[in-house]
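All protein chains but one are shown in place.
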Amino acid sequence: MTLSPDAAGWQRRTLLKAFAGGLAGLSLFEASMLLPAYAADAAQWPAEAFKQKSEADALKIFYGKSAEASDKVNLDAPEIAENGAVVPIAVASTLPNVTSIALLVLENPFTLAAAYKIPEGTQPAVANRLKMAKTTKVVAVVESNGKLYTATKEVKVTVGGCGG
Amino acid sequence: MLRKLLLVGALALGAAHSALAADKVDPKAEFKAFRDYFVGRFPKVPLDDFVNGPYSMDAGLRKQWKAIEEFPPYDFAVDKGKEMFAKPFANGKTYGDCFPDKGVGIRQNYPYFDAKSGQVITLELALNQCREANGEKPLDYVKDDMAALTAYMAFTSRGKRFDIKISDDPRALAAYRKGEEYFYTRRGQLNFSCASCHVQSAGNHIRTEVLAPALGIMAAMPIYRSEWGSMGTISRRLVTCNSQVRAAPLKPQDELYRDVEYFLTYMGNGLPVSGPGARP
Partner (left out) sequence: MASTIRVRAVAGADTTEVQSLIQHPMDSGFVKDSAGQLIPPHHIEVVQFEHGGKTVFTALWGPAVSKDPYLKFSFKGAKKGDDLKVSWVDNKGASDSLVAKIQ
């Protein structure tokens, strides 16, 4: 079907409606028209997982399983963070068929810091910058062939990364 | 090293106590003593690398800094500064009309001593003078728009070598001397001088940070500090530094602060502009 000349405005209004009432408030058609324009959709954000306060709970809620340590997960984190507000962290893995990578900061108020979905064709590696409230273990979790593998490093934080 | 430090310190204090006779102020000799002190104390640091402050001194910090520099947080400020620079004032003129070379690639010449007004002109002061001369309100000296402008101007000057001039004009020499004296004078509850940290303790740790050497310390300005979560100009750093030693700070761009900038930037002559910079 052809879009009317006011397609852009229509998409905008539909988007506002979606963010007001959630994607469930839209018809399938409206939702499908939205996705090409604003693909990042809040519906896929795992709110419960981001509220967990322990490694085990975060893994259980986000992945539904537990993990084992692996030397095929490479976690690059500084020994002493220059500033806890901006700690460069990178993860890479030689494991096959990686579908996601997650980062847990154990001493933070909420353990799960970030999670990344890795579709086929995308390298199993990511670099980002995280906040750490204090000296903490950082756990990198890699999902490969449906199983979870981890690497852990301790990062010393003197001046807290949360403005204190 | 200690002897050189005492020499430089003595020169400063000695000259300050005597009348500010021009023949007692020898910036060239002090420049050499200052540089020799740092090069002697840190023989493994390549001279140009001093402009990277703490990152020239600590491998762990340097690695984190390099990661941040891959896509630095001051990028937004540079873009904003570029936009601001291009946008004409209400009267149709632009910032470029106030500066040599349309304001591009000139950071290394600031500050300078202006014979006409008899004072040190910093880049920030010049920018606000430009605004006021063209009917615009002056900007806050400490951050935001001013930091965006100076970030852009520093960026266009990266790699150019600082070339601060101190002529025989006794007023220029007096400004240099006043700045130098401020730098070496202890103040505040903590009773530290700028030199306490940036000369005597340069390269040492203060919590997780490493104290930057005073040599070339102006080169990375303005800076995005993780501590601030935003950009800050030289004024911002001088004011917060005073507060951190529990001394009453001067007003941003106070004449004395400008004299300090004059002295410190001159001491970094020949080193390359590395700003804008990212710091902890």
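Letters A and B mark the chains in the order given here, with residues in each chain numbered from 1 onward.
Here, a residue touches a chain if its C-beta (ideal position, glycine included) is under 8 Å from a C-beta of that chain, and two chains touch if they have at least 3 such contacts.
Predicted model, so just to flag it, every value in this text is computed and none were measured.
Checked against the full complex, the one of B:P27, B:G53 or B:P73 touching the unshown chain is B:P73.
Taking the complete complex into account, A:A113 is the one of A:L59, A:A113 or A:V157 that touches the chain left out. Within the set A:G64, A:P96 or A:G121, the residue that contacts the chain not displayed is A:G121. Where subunit B meets the omitted chain, the residues involved are 70-71, 73, 75-76, 79-80, 83, 229. For subunit A, the residues touching the absent chain in the complete assembly are 15, 19-20, 37-42, 44-46, 50, 85-87, 90, 105, 108-110, 112-119, 121-123, 125-133, 161-164.
Note that in this section only the chains that are shown with their structure count from here on.
Subunit A and subunit B have CA centres that are 40 Å apart. Within the complex formed with subunit B, the subunit A residues making contact are 78-83, 85-88, 90, 127, 129, 156-159, 163. Touching subunit A in their complex are the following residues of subunit B: 60-61, 63-65, 67-68, 70, 73, 207-209, 226-227, 229, 280.
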